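A single structure is presented below for examination.
Left out: one protein chain. Kept in place: all the others.
Showing subunit A:
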Amino acid sequence: MMNAYKMELENVSKTYLGTDGNPVNALGPIHMQIPNHRFISIVGPSGCGKSTLFNIISGLVETSDGAIYVGGNRVDGLTGITGYMLQKDLLLPWRTILDNVILGLEIEGIPKKEAKAKALPLLYKYGLKGFEHHYPAQLSGGMRQRAALLRTIMYDREIILLDEPFGALDAQTRAMMQEWLLDLWDDFQKTILFVTHDMEEAIYLSDEVYIMTSRPGTIKRHLMIDLPRPRKPQIITSPQFIELKEEALRTLSEETMRAYQQESAG
């Protein structure tokens, strides 16, 4: 393996044992080559295997086939390689926001005091000032999502997987969080893989967008988003953006239709 890419997925696929005892192909085969420091979105019909893909990359679920390389080393089946934010915020309800954010560092064995000293400036800078000692239940959805994202960032991995992080937020909060995420990405120079069902969000945020087929999900299109950065929210009304979006949506709707027909056929 060459080190030209930050991460490579080769032939990654997943088969689950169905309820009838027969294997069900849930994902793949997937090929991806992820360059360093990129913001990459993955969009696909629901149930096509996006979360499964992230579970595999993060080492929580075993691949049925294929391999994953990070920096030339085979990493499939290993946890702790990537920072992963699952679909829910998953803050520990009995811990304060500060204690939640340092969880990753704590697990690595860094003394709590040191971890807190590291986390506090980030909480201040990224809009959680005054909430450090609050409990998750006392925060709004947007704030909790911020905390979960900061926890992922604090767990200092070069590759970050974000599974529909803003899926449950209202439009205004979501727009705010997008800007916030772009700031974070800028500041920390991470490679981000981002799952969303919102095509506009995908294009606005990303350098590359992967569109997946319906189940079993494979890569249907790989779009390069050559919009200049930094991007302003108004960019979504530019002709170039609209063209990209229409193209992407057309591709996706074919797959959504197919997924729908698959389902109604049984």
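The criterion applied here is as follows: a residue touches a chain if its C-beta (ideal position, glycine included) is under 8 Å from a C-beta of that chain, and two chains touch if they have at least 3 such contacts; residues count from 1.
The rule is simple: contacts and distances are computed from a predicted model.
Per its UniProt entry, the chain excluded from the display bears the name "ABC transporter permease", taken from "CopC domain-containing protein", "Oxidoreductase, short-chain dehydrogenase/reductase family", "FeS assembly ATPase SufC" or "ABC transporter permease".
Summary of contacts with the chain left out: across A:155, A:185, A:204 or A:241, the touching residue is A:155.
Taking the complete complex into account, A:107 is the one of A:107, A:224 or A:242 that touches the chain left out. From the options A:11, A:46 or A:79, the residue with contact to the chain not on display is A:79. When you scan A:4, A:24, A:90 or A:117 for touch with the missing chain, the hit is A:90. On the side of subunit A, touch with the chain left out of the figure occurs at residues 55, 58-60, 79-80, 84, 86, 88, 90, 92, 94, 103-104, 106-108, 135, 155.
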